[in-house]
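Structure below; questions to follow.
Removed from the display is one protein chain of the complex; every other protein chain stays in position.
What follows is subunit A.
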Amino acid sequence: MRSLWDFHGGIHPDENKQQSLQQPLADAPLPKKVVLPLQQHIGAASEPIVQVGDKVKTGQCIAKADGFVSANIHASISGTVVAIDEQPIPHPSGMSDLCISIESDGLDQWVDLTPVTDWQTADTETLIQAIAKAGIVGLGGAGFPTAVKARTRERHAIDTLVINAAECEPYITADDISMQTYPEQIIIGAQILCQLVNPSSCLIGVEDNKSDAIKALQKAAQGTHIEVVVIPTKYPSGGEKQLIKILTGREVPSGGLPADIGVVCQNVGTTLAIAQAITLGQPLVSRVVTLTGNAFTRRQNLQVRLGTPIHELLAYAGYNAAIASRLVMGGPMMGFSLLSDQLPVVKTTNCILAPTAQEFPDPEPENPCIRCGMCEQACPAELLPQQLHWFAKAQEFEKAQLFNLFDCIECGACAYVCPSHIPLVQYYRFAKSEIRKESEEAKKAERAKIRFEQRQARLEREEAEKVAQREARMAAAAAATAAKKAAEASQSTNLDSATGTSAHNTAAAPLATASHAATSQLDEAALKKLKIQRAAAAVALKKAEKALTEAKDNGVDVETLNTLDQQLNAAQQKLNTIDQQLGKEISPAAATSSANATASLNAGAQAEHEKALKQAKIAAAASKAAVKKAEKALIHARENEGVEEISAKEQALVIAQNLAQKAAEKLEALNQAPVAASVAAPSQSASTVEANSSDTGQAEYEKALKQAKIAAAASKAAVKKAEKALIHARENEGAEEISAKEQALVIAQSLAQKAAEKLEALNQTPVAASVAAPSQPASTVEANSSAETGQAEYEKALKQAKIAAAASKAAVKKAEKALAQAQEKGDATEIDQCTDAVNSAKNKAEAAANKLKQLTEAKAAIVE
């Protein structure tokens, strides 16, 4: 006698198995029409391989397994495919799914079956292929594709094969009758499985309430190494984990598989199907279904073709709708109630239960939990069901998980014993689905975050490349300057032959530059090509992003999302590679274009321009100072004053910022003006004087550049300071301080940005001019036209300065008004602050006025 183990808890509901065991197993009448869902198993739905209108024979494969974890589906009758569409399927939610409908021709013509006759000597792969071809899935309830399970040995060391024949659910006798009817075939099936799994022992676990089945099996198993183990009747001993514990004493680890502890478990019905598939070549087109419950007049087990509509079975079994309390698919403990009888029998349908109200009364109202702990005594997973119930009810899902909610097998033992009639399993299902939803959303968010970061990195890279290009251009400009100097030197060489040799050496430099430029031009074709490629890659990236978004919105499964993610990454990488190539190509190209640029500069206009530029710079600096003061006042106000003061100061700041913006724009305009001038000037003959004057302009420009650089550095320092202050505020201070400092930082950053832009503008502008100037100076006419342009620019500057002055005056007035209000209120600090604000506004106004004055004076000078 083999020693058995016990599992914690369990219950002993009335078995009610005898009702359906009075009759032998019989064939159900052939259905007129079958509806075969494409998903009757765990894993991916099958892929239909027939079309509407096709004639099919019984046993013909009509849908192929799609992916590794999936299963074939076969026509269960011969006839015509009449539809491939959404039909209601047996599911607790009452949902619909894609199904293939076949109308019977009444002939039940089978395809030619190809058994594996020499299965004792056949190799593993042949047997597994035959099982997969037959579309066999776990018939116990889960519907896991059997062929996949049969490959367990490829990844795990297995020592025990368990055939689950416990059938612990009350009422159901499908396995019982199968064992009584086909004991030899079941033993053959077990032997085939042994050949696949190669265990040291094979145990068939049967509950002791099936004495006929036990006898039949024991007789059939004689002479084999297969052992029929009789176990005590207790629900849920037929649970996979529980049965393994009973037979081997081992516990499947939480979240693990039986294979982790060296066990493979197969349902006895599945074992029979395997035997029929191998020895007869018969695919899974029917299964044994128990029809029981007192609302049937004929309670018995039937061999039912898959896809048979339930109402046909009900009619056959003498179903009395008047006395039925509900219709259940599966057993009374874990089965689900059906919302219609227009549903097909599927591979996992082991029982149709039609109880009367005496058998299954309507559920009693839920009473409060009194923590009696009866559920805990019944729980086979050794959980604390009532604690889980409290957590689920309070939506404390994290605690529920900590109390091992996911080890719950939903056997219903807790709800069975609960004296308060609490539908505990329903609470656990709710909590589980909520937790799954949450984690799914967290995964989505994580994916979105990664994508965002990748995009951010890409943008940064692009920005960095732009900067690199700019630097390349600057380098080119420097080279051009050197070339100019060399030209000058060579000119002087003509005058003084004594120094000729050395000057000639210097002159070699521009020649070299020129030759380099020539080779760069050759690359342009390649560059163009790369640019086209880049555009294509960018389009691909966008497409991939769009597809991913759509997929997420439509809620497709995780695998598809992952694939799309990968596609997106691939597209991004391609783009990056091209970008890098492009970056390499662009540097010489930029040099080429810079070197080739031609323009001339009129000395007078340049001088005018420099003057206006200087003035504009002063104005810009003044307005920046005003902005800073206003900011300071605002920050101060935020810290110390009321809402009105703050808003007044905010307005003052906005005005000051606008002024600063305008000043900056003007400066920008002036900076760009010479570009226009230089572009306008056609290339003509040179004179030494003009070259010299050009040099003066160059000196002026260098000065401006220096100043701009200083300004840029200062503003960068300001940004850094503001950042530091912000970090400090985040660490030590309240929300208000933080937001004030954040704003200060933003302002500082925008100032820095502007300074950088100005610097950039200065960098780019005169280069072209200075390069071309010595060799090709302009004529007087053009000089005049250039001067006119300068004049127009000046007028524009003047106008802007006037506007600025007016605006700052308005600011002064507003600040004064605020001061007056503060004085009325009589708050000393407020008055002080408003006085400060007025003063700063006044300063600003003064600065604006000064600027205006300067501009006017400048005009006077020009007129003179």
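Please note the rule applied: contacts are C-beta pairs under 8 Å (C-beta built on N, C-alpha and C of every residue); 3 or more make two chains touch, one makes a residue touch a chain; residues count from 1.
Quick note on the criterion: contacts and distances are computed from a predicted model.
Peer 1: If you look up the hidden chain in UniProt, what protein name do you find among "Cytochrome c family protein", "GntR family transcriptional regulator", "Ion-translocating oxidoreductase complex subunit D" or "ATP-binding cassette domain-containing protein"?
Peer 2: The UniProt record for the chain left out of view names it "Ion-translocating oxidoreductase complex subunit D".
Peer 1: Of the residues A:Gly238, A:Pro283, A:Pro309 or A:Pro355, which one touches the chain left out of the display?
Peer 2: A:Pro355
Peer 1: Would you indicate which residue among A:Val52, A:Met95, A:Ala315 or A:Cys372 is in contact with the undisplayed chain?
Peer 2: Of all options in A:Val52, A:Met95, A:Ala315 or A:Cys372, contact with the hidden chain holds for A:Cys372.
Peer 1: Can you say which of A:Gly53, A:Gly223 or A:Pro363 touches the chain missing from this structure?
Peer 2: A:Pro363
Peer 1: Based on the whole complex, identify which of A:Val56, A:Leu327, A:Ile635 or A:Ile655 touches the chain you can't see.
Peer 2: A:Leu327
Peer 1: Tell me which stretches of subunit A touch the chain missing from the display.
Peer 2: Residues in contact with the chain left out: 7-8, 11, 13-14, 94, 170, 241, 245, 251-256, 295, 321-328, 330, 332-341, 353, 355, 360, 362-365, 367-374, 376-377, 380-384, 386-387, 399, 402-404, 407, 410, 412-413, 415-417, 419-421, 423, 425-426, 429.
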